[in-house]
Structure formats: C-alpha cells, structure tokens
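The structure that follows is given in the form of structure tokens.
With one protein chain held back, the other chains of the complex are shown just where they sit.
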Amino acid sequence: MSGILKLRCAPGVPAMAVDVMSPDYRVVRRVMLTPGVEHLVEVPSEASFLRCYLPSGRAVTLADPGNLDREITPDALMLANRTSYVSKGSETSIAAERDRRGHLEARASGSFESLEAVRRYQATRSTPAPGGSAWPPPAGVDVVPLGEGVSAAIRSHDGAVVQGSLADNGRDASWELLGPTFDPPFELRLDTPAGPVRMAIPAHAQHTWARLDTPARQHGPIVSIRMQTEAPVADTILNYLADGETAAAGAMRDWASHGESLLKSKMSDPYAAAVGAYLLLRLGDYAHLRDWPRNLADRFPALPDGCVIWAWQLIQTAPSREQEIAEYLLMAAARGLPVYGHGTRLLFDGLTLLGDVGRPALERLQAQVGALVRTSPVTMWYEPVTTGAPPATTPEMTFDVAFGTENAAL
Amino acid sequence: MSLHHPLPPATVELQQPRLHALVIGVAHYPHLLGGDPAAMARDPLSLGQISTPQHTARAIAGWLTTRYANHACPLGSVELLVSTPGGNADGTEAATADNIENAVGRWFTRCSSHPKNIAFFYYCGHGLEKGAQFLLPEDFGNPAIVDPWKNCIDLDRFRAGLRASLQAEALFCFVDACRETPFSMLTQVNVSGRPLVGGNGFGTALSTNGLYNAAASSRQAYGPATEPTYFAQALLKCLEGVASTNDGTAWVVDANSIDAGLTKMLRYYGDRVGQSLKPQTDVMGSTVLHESGRGLVLASVGCATAQASQCAEIELTRGAVSHRAVMTDPKPFERELAPGDWDVRIRFPNGEFPDSQAMTFTLLPGVWQGVPYP
Partner (left out) sequence: MPVVFVHGVNTRKSSPSYEAGRLTIERFLQHSLAGVTLDGKTLPAGFTVHFPYWGDLATSFAWNMQALPGPDVDALGTGGVDGDTRELVALIRDALGPGARVDEPLVGLARYQFATAVDVLCDTVLQHPQGLPPAEVAEFVVAAQLYALQFAAQAGPPWMTTVQTDAQFIGQLTAAVTTATPGLNALGLLGSIGSALQAGVQRIKQAVGGAKTKLIDRAGDFASTRALAWGREPLNGVLGRFFGDVFIYLNSRGTAQAPGPIPRLILDEWDAARADAPHEPFIVVAHSLGGVISWDLMTHDRPGVDVDLFVSIGSQVSHFEEMKLFRNSDPAVPGNDLSRRAVKPAHIRRWINVFDEVDIFSYACARVFADVSDFRYDTHTYVIKAHGAYFTQARFYERLRARIDQL
C-alpha cells in the first residue's frame, strides 16, 4: 500500500546519503539526511526500506515494515553496520555491539592482520586516541615515529611544526590542527625507507591521525591516515568519491551548490567549497556551478584547485575560451600541486590537453612529484629520485588515506 | 583482420547509435624475458611472459557478443587483437603496435559515426608508468629498432586525443595493466609512446568519459594464469548485476555504478588472494552501459573465526530457494544470490558452538560478507 514516508534523523547522526528503496529494490528517492531536516517521500509500499551510505563508506539497510514515520538513530545505524543485519528491535544487541567495538579498539595495540582489518578499525576509531585519552595529554613531539623506519611530521604553510602525540603503545600518532579555514594547506611529511612522502592537508582539518601496521596477510606495511575537518559533509563526499559512490555523493548536490556562500562569509572555507565544486564537476552539474569557481580561483591563490576547477568547467561548457582555459591551468601549475588528488589528476590531464603550451608546466610538475599516490583523496607523492641515492621505485608500502567521521561508530 | 563481430565488415551498422568495442590482449612478448633470447630487448625492464591477457581479452569480447544489452545503443562492432605464443588459430590479429594503431583507426571512425555511440576500449597486457601511462604491444622492445619506445602506446596522450576528437556519447576505457616504474626506466631518456589519435581543442562531444585502471599508480594488476584477470572478472560480475542499480524503470549498470562495483569487487578479491587490489578510476558522467535486467549479490559467508567456519554448516534461505554448505565444503561459502531478504542459519553438527537462530539480512546488489557469529 502506497503512502508518504516521513524521514528524519536523530541528533548524532552525521550527514549522509540515504536511498529510499521499494520492496522490489528500486531506488524511489535519494536524499541527504541531516539533523533538523525532514523529508517526505511518496513510497509505493509500507514495506519500503532505507539504504544508508555511512560516511566511512559502508552501506547498511534499515527496514521497519509498516512504519512510515522513520527516525534514524545512531544506535540503529551502529547495529546495522555490523553486517547489514536487519534489526528487529533487539536493543540488547546494541550493547553487545559496543562491547565488540571496545574489543576492536583494544586489539589496536597490536598490528592488524589485513588492510580490511585496518580499515574496519579506522572506520570505528574515535577521534581521541584509542584506549581513552590520557590527561594531561602526552608531551608533543615534532617528528613522530610510527615504526618500521617511518616517521611523520606536519608543518603549516609558514614552516612551523605542529607537534604530534603518540598513543596506543606508539602505534597511533595524532595532531590537532587549529588554523583558520582559509589558510594555505598544511603538509604531512612521512620519511620512509623508500624515500620521503608528502601529503597535503586542507587547512580546515581539525584532527589528523596516522598509524602503521604490518599485517601478516598483506605484502608490506600499511600507513593509514585519517583527517577530520570542520566540514563533515565535505569529508563524507570525499569518502564517497574515493569508493566510487558518485551516485550516493549526488545526494549532496544541493549542499555543494551552496559553495558560493562558503566563500563569502568572514570565516570562509574555500576547501569545503572546492570539494563541492569537484562533486558538481564530476556530476556534470554546471548549472549549479555557475561562475563562483572563478572566485575560488581568483581569491585563494594558495589553493590551486580553484584554477583547475574553473578551467575544467570552461573546458566542459565553453571550450572555445581556449586562452582563458590555458591561463587558468598554467596559473594552477604555477601555484603548485592542488590539495585534492582529483584536482591533481585534472591538472595533469588539462596540461596534456594543452599540448606544447602545457608541456613545460606538466614536465615541471611531474619532475616535482616522483610518484603520485593516486589512491589518496588528497594529493600525496613520493619525492623524486635524486642521483646517487635512488629510492625504490616500486614502493611496497600501502597508503590508506581517508576522512574520519565525527561519530566514530559510523 | 581484427574485426571479431559482426562479419562481414560491411554489415557494421553506422547509421544508428551503437557500441563499438576495441579489445586488446597481449600474452606474448618475444622481446622480453622468457621470449626469444636471440631478439631480446637491450633492457627488458624485468618484464616477463604472461598468459592471463589472452583469456581476459577473449572473455571480454565473448561477453560483449553474447551478453551485452542496451536498447538505446546495441552492439555495433568488436575489434579483437590477441597475442599468444603460438599465434591464433582462428585468424585473430596479433596485438603488435602497428596492428593496434590500424585497429584504433577503424574503431575511432566507427565510434564517431553517430553522436550517440558508446566507445568501449579494453586493454590487458604489460603496462608501465613514468609521468604518463604506457601500454606495451607484443613487439615492444624490438632490438632491431634503435628507439626502444617506438612500439609503445602513450595512454595519456591517446585519451587526450580521444577527448579532443571522438564524436560519441560516451567513452569507457578499461586499462588492465600494471603501473610500475622500473628503476632503469627512470634513467632512460626519450621515454615515449604512440598517441594513436590526434586532434586539437578540448572537445565537448563526450558526456561520459570513464577511465578504469586495474591498478593504482606504481602498483601491479593480477590474474590467474589460465583465466581472466581479477579486474576482468570483477568487471564482468559488475556487468552481470553486482553493479546494477534500479532507478524505477530497469536494472542497469552505468559509468558510476561500475566505479563503485569495481572498487568493492577488487577489494574482495584482494582480501582473498592477499594482495591490495584497488582500481584507480576517473569517471565523469553517468551514461548507462548495460541493461543487466537483474541485480546480483555476491555473498561470501563464513563465521566470525576461521575455527568456527571449519566446523560449521551454513544455510542461506529465501522462500523456496536454499543454498547449503556442509562442514567439509570450503569456507567462506560463496554464492551468487538474487537481492532480497535472506535468512542465514549457522549450525555446528558436532556441538563446538551453539547453533544460531535464523538471522535475516536484506541483501542488495554488490558484495556481501557475513556473518559475525558466534
């Protein structure tokens, strides 16, 4: 029997994409769920159910046949996250699930056995150090050793070192980053046996944490890095895109189209605006992009992404403006590597399209980055080979970079 | 002749929207290690012989000719080039640099014959990366040619050329190759490859432009020696329904759902073979590639511990359909299931653990791994 489904979420549920599904598994409607916003969806049956795309990348289903007034709670999501098990009101299982997660965190003092196990841990790890945050916090250090000959350090754009602290028997390193959201990006530098690796960190990041595991079931060590920023929706979008869930990210289309407002306020957040613009670019939604990416390009020179986005918007919508496209692509290259991995790929592709005009800039950038770590949502690269001390060119280290979520369980 | 379908060539439909495919599998490298010792490349770059590409190319071409369905854009043509150590008894052309260049020319022309066409490109063989990505045809490294990079394809410039010149609705480009940089490649000058397609300007014709790499930068792609690669297996599973979505009209597989499906499938295969398999994709647009007509769940069911799995009986039930694994069957228990509510029951005939209650799971197209019991 058809009806109107009321859909909202309880406090503590992060912004996420939700598919309202019919009993025959059609997507009736896809919405972005945020606290305080109620959606009314016409459904073909009271047996319709929900598919929620958690910010950590997993999708879970929630069914409650006959109930057309649905409030999604953190507990329901946590239970469902266990393996998409459909809760039939088993509240005691929630406590059991919490116990299980506690066990998971306790295991973190050793190395995980596989990349999947590391990802599961990072998807549930709370922002403070696992095993409870010590107070007073441990003394900060400039360079944090992660083991296996790998150390990490974060510097701000002016070269100042951000002190990091170690937790969990020296396995977890974390940094608190409290800079203005419109500052140039931070940089994480990892010194590894295969040479230094650099990674951009958006200035609106609040926390960054990293750990190194040497799983028995996987070839080579894994360095997993998570960032949590002041724009959780942007974080979720980047996680969706990294997992290929562009369609789910499409639910954030409206949020992204307000990127312009993120540039206007006094405490502007050009990073969140850039993420929104990348999403719209990927969706081919140029109507929502209008011309505000040009403001992003012109007003925030420390963020080369603005130039890349504007140039690509022109390539897609006004390819005859070749001069302007070339100008913005070359300007991006002159400013350095974009903060986001997708931007760096687009910049390289754009310079390739410019042919001889773009080749010098392309070769300069390629020489600057020895090898890009292309699986990272933010730009990450091995420093290039230098004569006399060549690093391995087939690094066996796996980098697992993603954005963390405010609610650790999701 | 590399036209695999349809025959004769004159029957290729050019007036209506069609999918035109070019599928390449290189499983013979006479100038690399294990090839012809008397004609070895001066620097074989530590690359040897591989067999999985021939199985991959034929599996992809076979799927296109037998399973592909798209009422808006039916199959138009399949160009197939395969290199094998003994040659091809069926007359399929070898994937040499010149043959690839000629086949690309024919394929490009067909793809541009109608603005609603879909261009489908699949390459499986050796690949390298130094700044740009390079694909290696059969005759790569021929020592008789002074320039060792003459018989090489520059994938980045090839894609740039397609973007600039191809007059089609969508381009699906699948690159099933490694992306490592051997050290000695770093020390070589004039590393380059054929762009195959030229053009100028930025091009606007393509509403979907998808690049699906089997491997991330500096990583390897893998495949069983006598079967298609894991990437190809993952892609075919995606097309068969693992990546299906249903927007209310039909089960379809589109550019974005392939992206998400490949990521999950390769992660699953990677966990199974102990390798980190992660595709690196770059997709703009969401053109439907295939009307699968169904959704498919790849279910992999075991217990919370390997010890419990070994002594468990697993039963999956939905209505009258039931799948059952006894104690001696391999675990995790793998089955392809239709989407829906499935009951999972775990029993321990020898009483090592208490039997489970029926657990109900709503399974949707994709990969599903369970269950946290006991």
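Lettered A and B in written order, each chain numbered from 1.
The rule is short, and it goes like this: a residue touches a chain if its C-beta (ideal position, glycine included) is under 8 Å from a C-beta of that chain, and two chains touch if they have at least 3 such contacts.
Note that this is a predicted model, so its numbers are computed, not measured.
Participant: From the touch rule at the top of the page, work out which displayed chains the omitted chain touches.
Facilitator: A, B
Participant: Just to verify: which one of B:R58, B:H126 or B:H290 makes contact with the chain not shown?
Facilitator: Once the missing chain is taken into account, the touching residue is B:H126.
Participant: With the full complex in mind, choose from B:Q133, B:S207 or B:T229 the residue touching the hidden chain.
Facilitator: B:T229
Participant: Just one of A:S151, A:T192 or A:T208 touches the chain that is missing; which is it?
Facilitator: Here the residue in touch with the unshown chain is A:T192.
Participant: Which parts of chain B are in contact with the chain that was left out?
Facilitator: 33-34, 37-38, 40-48, 50-53, 124-128, 176-184, 187, 214-215, 220-226, 229, 273
Participant: Can you name the residues of chain A that touch the chain not displayed here?
Facilitator: These residues of chain A touch the chain that is not shown: 192-195, 219-220, 390-396.
We take it that only the chains that are shown with their structure count from here on.
Participant: Give every residue of chain A touching chain B within the complex, in rising order.
Facilitator: It is residues 21, 24-28, 49, 51, 59, 61, 63, 82-86, 88, 100, 114-116, 217-219, 243-248, 281-284, 315-316, 319, 322, 325, 342, 345, 348-349, 352-353, 355, 362-363, 366, 371-375, 385, 390, 393-395, 398 of chain A that touch chain B.
Participant: Name, in rising order, each residue of chain B that touches chain A in their complex.
Facilitator: 131-132, 156-157, 159-160, 163-164, 180-183, 185-186, 200-204, 207, 216-218, 245-248, 256-264, 267, 270-271, 274-276, 278-286, 295, 339-341, 359-366, 368-372
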